[in-house]
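One structure follows; several queries about it will come next.
Here the complex is missing one protein chain, while the rest keep their positions.
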Amino acid sequence: MDFPRETLMDLHKRMVRIRLFEEAAGRLAEGAKLPGFLHLYVGEEAVASGVCAALTDHDQITSTHRGHGHLVAKGGDFRRMMAELMGKATGYNNGKGGSMHICDLDLGMLGANGIVGAGAPIAVGAAFADKYRGDGNVAVAFFGDGATNIGAFHEAANMACALQLPIVFACENNEYGEFTPRDKTMAITDIVDRAQGYGMPGVIVDGMDVVAVHEAAVEAVARARAGGGPSLIEAKTYRFYNHHGVQNLGLKYRTDEEVELWKQRDPIFTFESRMIDAGIATAADFEAVWAEWRAAIDDAIAFAEESPLPTVDQITQGVYTTRQTTEVPA
Amino acid sequence: MDFPRETLMDLHKRMVRIRLFEEAAGRLAEGAKLPGFLHLYVGEEAVASGVCAALTDHDQITSTHRGHGHLVAKGGDFRRMMAELMGKATGYNNGKGGSMHICDLDLGMLGANGIVGAGAPIAVGAAFADKYRGDGNVAVAFFGDGATNIGAFHEAANMACALQLPIVFACENNEYGEFTPRDKTMAITDIVDRAQGYGMPGVIVDGMDVVAVHEAAVEAVARARAGGGPSLIEAKTYRFYNHHGVQNLGLKYRTDEEVELWKQRDPIFTFESRMIDAGIATAADFEAVWAEWRAAIDDAIAFAEESPLPTVDQITQGVYTTRQTTEVPA
Amino acid sequence: MSEERSLTYVAAFNEAVRQAMEADPDVFVAGEDVGAFGGVFGTFGGLQKAFGERRVVDTPISEQAIIGLGLGAAVSGLRPIVDLMFMDFICVAMDQIVNQAAKLKYMFGGKATVPLTITTAGGAGLSAAAQHSQSLEALLCHIPGLKVVYPSNPYDVKGLMTACIREDNPTVFIKHKRLLGMSGVVPEEPYEIPLGSARVAREGTDVTVVAWGRMANEALAAAEKLAADGISCEVIDPRTLQPLDIDTIVESTRKTNRVVVVHEAVKFGGLGAEVAAEIQEAAFDHLDAPVSRIGAPFSPVPFSPALESGYVPDAKRIAAEIRDLVARPLVGS
Partner (left out) sequence: MSEERSLTYVAAFNEAVRQAMEADPDVFVAGEDVGAFGGVFGTFGGLQKAFGERRVVDTPISEQAIIGLGLGAAVSGLRPIVDLMFMDFICVAMDQIVNQAAKLKYMFGGKATVPLTITTAGGAGLSAAAQHSQSLEALLCHIPGLKVVYPSNPYDVKGLMTACIREDNPTVFIKHKRLLGMSGVVPEEPYEIPLGSARVAREGTDVTVVAWGRMANEALAAAEKLAADGISCEVIDPRTLQPLDIDTIVESTRKTNRVVVVHEAVKFGGLGAEVAAEIQEAAFDHLDAPVSRIGAPFSPVPFSPALESGYVPDAKRIAAEIRDLVARPLVGS
């Protein structure tokens, strides 16, 4: 824990915000208050938090179907997120995107994505723009272990290395793609083994340890900013709930024991214990954080519930950007 | 040269056949006698020959845009090949495929392919069928260095490893994709560095040395047949002519010196010298081979030139396989 | 009686696959989560248990390689069923579908046989947003070499899926996500519905409604409504979109003289345009009004149910369109 207390408390805050948002979303979904699919980030909070804490608002990220965690970690606004999940006009995407497309361009969050792996090439484009402008910004592509089996990931990783772009590939290896374990879909154990095939450094970190993730991210981001090119971070992590929805135990594809074992490594609670043990913060400090953001969640839910639905006249709006073109010369 | 003389002479024959076919095709193209694109295999003969000599007719291969070499190495018939290149009705594909789709299913040659990398997933399917039937056959996917940057290659390599299929990935690394050198399009030097990211063994061989290629192929094919799964062979090689067509020297994207240097390592002539030096064969033995196949080429060209063109009524034939379906029950 | 047995759409699909696998050892299934989990829509439920991991194969998330696996195995003599979870994902594998599977036989001079079945799930209505809700049949039907089906009910599901598996050409079988739970009578024995044969789902005299997938059912509901008002609709469900049974449609047009084509896909450039263009060509002198088309507006599928419900055509909109069409005065009158 070589980071200043402020940094550590910031990491904690990001994780707590994700957890609270996701648990609330889960409850709302169980109460049939959220339409569509819901892929919760609970259990993986240390990854998005540890990485995004190394970024500024000008550093852009691309995300996955499991994207709320990334947006919250980037500073996403609960109200607009909750409203979007409910399909309200006040949501981040005016109700047009929902959970799988949630975004905030001002925060550099280029959208959750419903297509596995498809965010990675877009992050390459963002990183290209950074290098092109020489603005010192970097891009981060988040993706799962399963996503590394799809062509788009491969092309993005190789192109980023070929063009030496300022980008970090952040893999959330939670050992499953939907309901299928990793060993059915690849013959390797560590995603990081793919890095050398592109010519970039790769590192494995404990994805349940936000400090370890943050350390690795700070290093990779610094390398990218300094013109050192891409790198890959593989965070070993686990989702506590189901692939989508909230059911966790009792589904046949993972044993209850496995889920319980990982839950004992809860990234937030273990972090709090370590901080308390190290005398950096007290239980009361943490409780204050939870309380603050719990209130913010309640506020966001109320805001979202009271918000108007979009109206059908808006269906065909926002497809194209309108601009006046000049006329043909005579 | 641990192989029996018969094997060595067979390797030689395959290379000579490719060389003669390709040189003839090149001359015809220069004389505007061949329609369409032409990607010659000259310079790379050792790769297709060394690999295909390790296969039976029941082992299937997929190929690339540079596919004549693979078909000849698999035993392709000059007459039907030449007729196809001329767009004649007697060609392998009845004039419907041409150079970029030339194939012989009876020889296990599942087609040249106009889409870079697209043959690899098809080879995975062929290997799947082999494993499914337990027939002991294997599949080989040929592809270039440039093709390893495309998603289809990646997905194929990973899936083959995940399913432990009997397949060999044979990379012809000729250092260029069209007119762009490898170092502009990837940050690694050796394609073989990608193998471990899929969990398969990989080996680099001198692609100008047919014996080295054959040795590696025999080993990889044996492993696949024995249920040991996929492997990757990277053959370092070079095309003597242009990406398409025949012009070789004087194009700006490669120096004349580079081309000349590689030509001194001609896979056929260096092999002949070594054989003669080792007392395994004489110059006369080799000349007989050249003469035999030179005659066969002349015959094939005559056959192709005399062959009829397909007729327009055939345009819409061969799109679908026709079969009588049974009726709906009353 | 076995004919009276009722099955859901998804169970009818499952039974077709199961019976085909029992009958033919060369039939196998591959795709994401199709094995132990039985497919995210339950379509392949129980098959791995029945037939083992050799014949029901979980794959990596690699849509290009999934199609390639099927194509390579098909051309090698097996009869693969490969699954792309959502229809939107055909775009991820488009090269293998359009440039490889569809064209391989033809490029090879007609010398190959490609008995490949690609299954997927299309359609909106689950608030699944722009990348999980599309009906992209128009993209596939334009490609020579493919056959495409989009069934509207359990009976057709079983008969068409059986036909697809037995078919010697690449077929794309599109389930509609919102019909998975629909029940209907499904015979127990295997049966085929020939690809390319439309079904006259309801006979009528005033107007012909051509509709497929879930829209066929919406069209039937609209027809029911309109019957009360004395408007008699003939509803035709083509079932197979490629090849398209245009003869049945034209024959009906000659009788009713007015046609509405309905699909869930975006109207512009949708397959409805082809249907309309062919009708006006083949039955020009029989039309009392232009062929009318109903489809989604020109936008991606929106997420919010408040928007999506206005985006997807329904019985109400179909009925209103038919009323307008029937009310259209003849030229000169």
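Each chain carries a letter (A, B and C) given by its place in the written order, and its residues are counted from 1.
In the analysis below, a residue touches a chain if its C-beta (ideal position, glycine included) is under 8 Å from a C-beta of that chain, and two chains touch if they have at least 3 such contacts.
Keep in mind it's a predicted model, so treat the numbers as computed, not measured.
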Going by the whole complex, the chain not shown touches A, B, C
Can you say which of C:Thr113, C:Ser232, C:Gln280 or C:Ser309 touches the chain missing from this structure?
C:Gln280
Of A:Leu55, A:Leu71, A:Leu85 or A:Met159, the residue touching the omitted chain is A:Met159
Considering the whole complex, which of B:Lys96, B:Arg194 or B:Arg223 touches the chain not shown?
B:Lys96
On subunit A, what residues meet the omitted chain?
60, 62, 91-97, 101, 103, 105, 110-111, 113-115, 118, 120-130, 132, 139, 151-152, 155-156, 158-159, 162-163, 317-323, 325-329
Which parts of subunit B face the unshown chain closely enough to count as touching?
35-37, 87-88, 93, 95-98, 100-101, 113-117, 146-147, 149-152, 177-180, 184-186, 252-253, 309-312, 314-316, 318-319
Spell out, residue by residue, where the missing chain touches subunit C.
88-92, 94-95, 97-99, 102-103, 106-107, 129-131, 136, 138-139, 141-145, 242, 265-266, 268-274, 276-278, 280-281, 284-285, 287, 289-293, 298-300, 302-303, 331
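The rule is simple: only the chains that are shown with their structure count from here on.
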Central chain (by mean CA position):
C
So, what's the distance in Å between the C-alpha centres of subunit B and subunit A?
44
When the C-alpha atoms of subunit B and subunit C are each averaged to a single point, how far apart are the two points in Å?
40
Touching two or more other chains - residues of subunit A
149-152, 184-186
Any chance you could list the residues of subunit C touching two or more other chains?
59-60, 62-64
